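Questions regarding the structure given below will be posed in turn.
Removed: one protein chain of the complex. Kept in place: all other protein chains.
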Amino acid sequence: METKISYFEKPILKVKNLTKQYGDGCESCLRVDSNVLIKNYCPHCGTVYACKDISFELHKGEILGVVGESGSGKSTMLQCLYFDQEVTDGEAFISSYKNGETNIFKESSQAKRFLKNNVLGKVYQNPILGLKMEFSSIGNIAEKLIAAGSRKVCDMESRGKELLDRVNIPLFRIKEAPKNFSGGMQQRVQIAKALSNNPPILLLDEVTTGLDLSVQANVLDLIKQIQRELGISMLVVSHDLAVIRMLADRTIVMLDGRVIEEGLTDQILEDPQNAYTQELVHSLI
Amino acid sequence: MKISYNFAFFDEGSKREIRRASLKAVAIPGYQVPFASREMPIARGWGTGGLQLTLSLIGREDILKVIDQGSDESVNAINIKKIISKTTGVKLTDETNIATLIQSRHRIPELPLNEAQILVLQVPVPEPLRVVEPSEFITKRLHSEMEYSGAWLMLFEEIMKYGNMATGADHPVYVNDRYVMAPSPIPRFDNPKLNYSKALILFGAGREKKIYAIPPYTKVVSLAFDDYPFEVENFGDKSCKICGARGVYLDEIIDEEKGDTFYQCSDTSFCINRLNKVAIDEGGEA
Partner (left out) sequence: MGYVAVKGGTIAIEESIKKLKYERLKSKKILNVEDIRGGMRGLIDQVMSESSLYSEELAAIAIKQTEGNSEEAVFVLRAYRSTLPRKHYTKIVDTANMSVERRISASFKDIIGGQILGASYDYTHRLIDFDLANETIEEALNWVREFETQDIDKEGNTELGKLPKVVDYLRKEGLIQNCEDDNKQPSDITKKSLEFPSQRSERLQILTRGQTGAVTSLGYAALRAYGSTHPTVGELRVGKLDLYINNPLYSSDDEEEDFYIGDISVTEVESFIPNMVKKKQGKKELEFVIGYGICYGQNETKAIAMSILDHCLETPDDRYPTSNEEFVLYHIDSVESTGFISHLKLPHYVTFQSKLDSVRKTRKEK
């Protein structure tokens, strides 16, 4: 099946050569043809190459899965996209921001704040990172709305109720702080918060890892439902191929900081090319 | 080892440094300018910031008024007046309208100020975002990026919890459409006096080592929401037991003997002037 992409339809997110390393590198490992690395680590200088030359595209309305074992660099890559970390090198372009012609990594801190408030949403594996635990759930949502310029309490209250209702948080609990909620509920509040300003792109980092299986299924259903209703483009990072299979249309596989395979999720599951991917798929069945 | 102090306690170099910081503050309304705050003979927390501002500005011709909680006779006000007087010999007054320099803790005088006057306010905590963010390093960045959602979020939470904003004094304000500022613990009642004030208003935080300013005729808006507007303290139909004034900020006093409550003007010199005016009107002498 050939997916026809109109020549004029830019991908909503285009990442080119994203590189993140911890350490300065040395002559041995910085050489282009270097093969001295053990996994993503240089034994000579101790530099860790968390992400090396990562490139991919995310199209409008699609869910792109990013799968890999722990240490593959997938979470680091997401942190770089959300400005939680600074990239060492590379570029990223968002089609709805400045016409997709500006590298967002080089933008000013005010511009980055604007992107985080209006264009990108992120849901963290650990809700403490995405929520103000001491503030009410509805306050958490208001925080994002205020950052986008809203100054009407009743508007924010009703939008907050709407979002929390959509993620099935009962009305009588919206004024409670998330620290009193279960893990699954906290994730759902996070999702509501990330959606508050209708960002075109949502980043999901291992959002169901650590939750009970039934709760996992619950949250995954919710994500699929939201995606269907709102048509948001999503990047879903997970080490669990089952989660990727459930959500993602296309998938990229990461190992030791690099992308080693990509394609339609179905194709990768049926006919993995790379040896590592084969192992991964085999363990799933 | 007898030492004689320079006019206004400080050496000229120190006064110059404080004035430079003040000029920068006036040039950037609402922005907290760091300054090398000196130790004073009065304790930190008791008005050293305000005192340093006053001492750096005061000249022989100035007429000084100092109040605390609105009263000229408060212990803190008297202490400050003593040290300024001792090191300057400048004329002191209780009258708001003849003072050229007014240093105040926690109140703005009831009588509107004019362009020839400077008001110096004492500030305990200059950072309006301190409650949301304990780190100075981070709040400095938030100000530079105009990231003030934390300040509104605090007010939003109060509305969710209590049905209205529950700040007491020190309700944050938005200055010149750029900086969110802590107006010092003046009651909400006094916030509107900051807007388009004819007098220059300077703020000094000695312990925290910051100076900031609202130049005359600057737009100052108290933080609020479109549907939850800013409200001042409401004394209803209560009036001052002594002079009968209404629409001024009142102190609530419990009558020891009768056991009931009565109210009187917080601004003591305002109250006395009203009494004297009434006395004159009724045909007495001043």
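As written, the chains take the letters A and B, and residue 1 is the first residue of each chain.
In this section, a contact is a pair of C-beta atoms (placed from the backbone, for glycine too) under 8 Å apart; a residue touches a chain by one contact, two chains touch by 3 or more.
All of these numbers come straight from a predicted model, not from anything done at the bench.
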item: Residue in contact with the excluded chain [from B:50, B:70, B:150 or B:215]; value: B:70
item: Those residues of chain B which, in the complete complex, touch the missing chain; value: 3, 5-6, 9-11, 14, 34-41, 43-46, 48, 68-70, 72-79, 94, 105-107, 124, 134-137, 162-170, 185-189, 207, 209, 233-234, 249-252, 266, 268-269, 272, 275-276, 279, 284-286
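The rule is simple: only the chains that are shown with their structure count from here on.
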item: Between chain A and chain B, centroid-to-centroid distance (C-alpha), Å; value: 49
item: Contacting residues of chain A [partner chain B, same complex]; value: 109-110, 113, 135-136, 138-139, 142-143, 146-147, 151-154, 156-157, 175
item: Parts of chain B lying in touch with chain A, wherever the complex brings them together; value: 141, 145-147, 149-150, 152-153, 156-157, 159-161, 225-228
